[in-house]
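All protein chains but one are shown in place.
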Amino acid sequence: MRALRTHMLGKLATLALTAGALGPGAMIPAGAQSTDTVKVGLLATLTGPLALPGADGVRGALTAVDEFNGKAGGKTIVVIKEATDATPNVARDAARKLIEQDGVDFIVGPLAGDEGLAVRDYAKTVPGKTFLNGAAATEDATLFDPAPNFFRWNTDGVQWMAGLGTYAFKERHYERVVTLGEDYSYPYSQVGGFTTEFCAAGGHVLSHLWVPLGTKDFSSVIAAIPPQVDAVYTALVGADGLNFLKQYVQFGGKAPLIAGSSMVDQSMLSTKGDVYDHVIGVPAAGPIADDNPSPLWKTFVDEYHKQPGALRSPSLFAHAYYLNMKAALLALNEVQGDLGNGQSAFRAALAKLSWQSPTGPVHLDEMRQAVGDTYLTVVAKQPDGELTNKLVRVTHQVNETLGIPMERYVKRGKLDRNTPPPCP
Amino acid sequence: MTRPHRLAVVAGVFVLAVFPLIATPFLTVQIGYQSLFLATTALSLTFLAHYGGMLSLAQLAFYGVSGYTFAAVTVTYGLPWYAGAACALIASTLIAFLFGLVAVRTQGISFLMITLAMAMLLYFYAEQDRVFTNGHAGINGIVPPGGPVASHPIPYYYLALAVSLTVYAALRYAAQTPFGLSLQGIRDNPQRMRSIGYHVEAHRVAAFCLGGLVAGIGGVLGVWYNSAISPGTIDLSRTINLLVIAVVGGLAYVEGAFVGAFFVTLATNYANSFTDRFNTAIGLTFLLIAVFSPQGLIGLAVRDRRAIGTGPPGTLDSALVEPSATLGTTPPQTIESR
Partner (left out) sequence: MAKLLAVTLNGVTIGAVYFLIASGFTLIFGLMRVVNLAHGTLYAVGAYTCWAIADATGNWWMGGAAGALVAALLGFVLERTLLRRIAGQDLREALVTIGVSIVGGDLLLAYFGGDFKDISAPAALSGAINLHIAGLMYPTLRLFALVVAAGVGISLWFLLRHTRLGLVIRAGIDDRAMVSALGIDVQRSFAIVFALGALLAGLGGVIGGSMNSIGPGDDGTYLLNSLIVVIVGGMGSIVGTASGAVLIGLVEQYGLAYASTYSSLVTFAVMIAVLAFRPQGLLGRRAPA
């Protein structure tokens, strides 16, 4: 028994120590810490199915910090990373830890669609802090029920589809397609964006196929694709996209593919092996084009390459994190590092900022959602044998409702499995 | 309860009672409150293991059933919190009853496997249903009765403390009732109990329901803390994590749930500041305990006083669930015997 009691007392002592050693540091309110630093929390999917995009997102964010030599508004930027695993509950926990324990001034992140929704909702409970998105691209996060302190400087999954539906119908002459995506919010946005435009252009979407996130065996999904389709639109993420493509090739899939933004992104095209040779010629759309001739893009790519482990060309995740981090630093400069008064000056500066990004001019609308350019691309093989997304054309200044008046656009409700419905 | 045991429990309660006085408000919530709702959930596991000989991996799933029900009733249907809490406890008990009907027909490792598979059934349901659980995104914006937990650390902490200690006391009490005694008899020798006229399955199902109710109480406290719930809350790794809590604390003691929850919560919060291989550290701890000290951290502390019994080959390991040889008077049945 003595041993047990000693053990308990020992634990009590450990606790007191823990509370003493780690507690106060964790609880210093933002205003009371040393005045020459600004702490930035960086949320990214460093484990789980989206670990590779997460690591690239971090590179993008750090590219922006390095561009400012680690200083903005006269203060030194301290970045505190917190790993998530693409699930909303972990993203929310990590955000809470950054705010409450690490005492960060604002957060940049997260990466995945449903994580974005969770962090947006958490943001509402800490109105004195500011949240900038990472790469989450679910339309919902800013369109329905936005948080006043949540800013998204990247365009969303619907905006990323601008131009693709029309191009597929008018120039590729695909009339009948089916869509395939995972059953969660980000693919809903991608499929929704594509369907809206493709149907409006006169095409027919025969049906939407949804598979659970993390599906391994796609063979029977492939068998379920109707033989009369002209093309298959795929908006899959991470390993699911690779698994689908491998099996589509194994099964000798005939119908050509149309790709969502993350299906043939650099984070996928860099996969070792030759399976991605099969997507040469596949059209896609998204916030970047690997061979964008703009000098600002070239500078960004050069800066990005200085980050350890950089991919051949920055992925859209690196780009999105870069935009959000850079906007925050620009706004910090604007207010000369003033984060007092519940960060109101900082937020006001963020809201009315307008700047030239590597991918064209960006500004925010009244829902704090970015308006920016969307790039239509085609996968091509470069002379050195590497795969790249070649620029076809740019759709300029796409807004969140694809140019449709807001009242009409939101009438269809939140995007879901059957919203918008297919148009057979 | 032996006298030293009772003293240890009193000391533990004292530590828990003064915790908010020495911890910061943040730690009161992050470590204190979180440990308490995890401990409450783990109590259902240690209770079933200790008195019923049932090592269940479905307890976190029942926690999830309760959390989802609370979320759906209060957020989706906009009813008040007490309606949500009542429905949550009814739902977790009811699902435990249904699962129990199937699961209690097996024992030992088969029971472990089947409850794991059932837990994963609920996880996939949560992922794929869009009406009740809202799929991968889950349900956000849950408001606890008195505002966010983080805004009122002290009251919420003591509420959780009161609830978890009440649950603990109630489970200890239940073990002394005729029901509890026959449950222990069934754990030690189901054949004999059956032959003297006990309904073995009915006792097991009843215990499993009680476990579901307790896990459900943990679920309500947990969903208040998180103010959101999504399938990730009840996935495979977190299901295993609850087992880690129970085993690290020591399955041999019902109150091991508190020790384990505290240890794992502290480790989860601080270990990843020191090492990237935080899961390896947790896994090794778990592994060492499973190999060398099946009675968990409490077992380590009392090791010098009690020889650790190892069960006869193929048993529902007595070493795992009993602190000493005094409780089980009859040798446990071997799993092959029929």
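Details
Chains here go by letter, A and B, matching the order in which they are written, and residues are numbered from 1 within each.
FYI, a contact is a pair of C-beta atoms (placed from the backbone, for glycine too) under 8 Å apart; a residue touches a chain by one contact, two chains touch by 3 or more.
Keep in mind the model is a prediction, meaning the values are calculated, not measured.
Per the touch definition above, the residue from B:A17, B:A202 or B:L284 contacting the chain not shown is B:L284.
When the full complex is taken into account, the listed residue touching the unshown chain is A:A224, out of A:A201, A:A224 or A:L296.
When the missing chain is restored to the complex, the residue among A:G70, A:G214 or A:P256 that touches it is A:G214. For the options B:V13, B:A83, B:I240 or B:A267, the residue in contact with the chain missing from this view is B:I240. Residues 46-49, 51-52, 54-55, 183, 209-212, 214-221, 223-224, 238-239, 242-243, 246-247, 250-252, 271-275, 417 of chain A touch the missing chain (whole complex, contact as defined above). Seen from chain B, the chain kept out of the figure touches residues 55, 101-102, 105-110, 112-114, 116-118, 120-121, 124-125, 127-128, 190-191, 236-237, 240, 243-244, 247, 276-280, 282-284, 286-287, 290-291, 294, 310-317, 319-320, 334-338.
FYI, only the chains that are shown with their structure count from here on.
For the pair chain A and chain B, the distance between C-alpha centroids works out to 37 Å.
Interface residues of chain B facing chain A in the complex, by the touch rule stated above, are 3-4, 7-8, 11-12, 15, 19, 22-27, 30, 124, 127-128, 130, 135-138, 140-141, 148, 150, 226-233, 235, 262, 266, 269-270, 272, 297-298, 300-305.
Residues of chain A that touch chain B in their complex: 1, 3-9, 11-12, 15-16, 18-19, 22-24, 26-27, 83, 85, 87-90, 92-93, 96-97, 100-101, 113-114, 117-118, 121-122, 125, 183-185, 212-213, 416-417.
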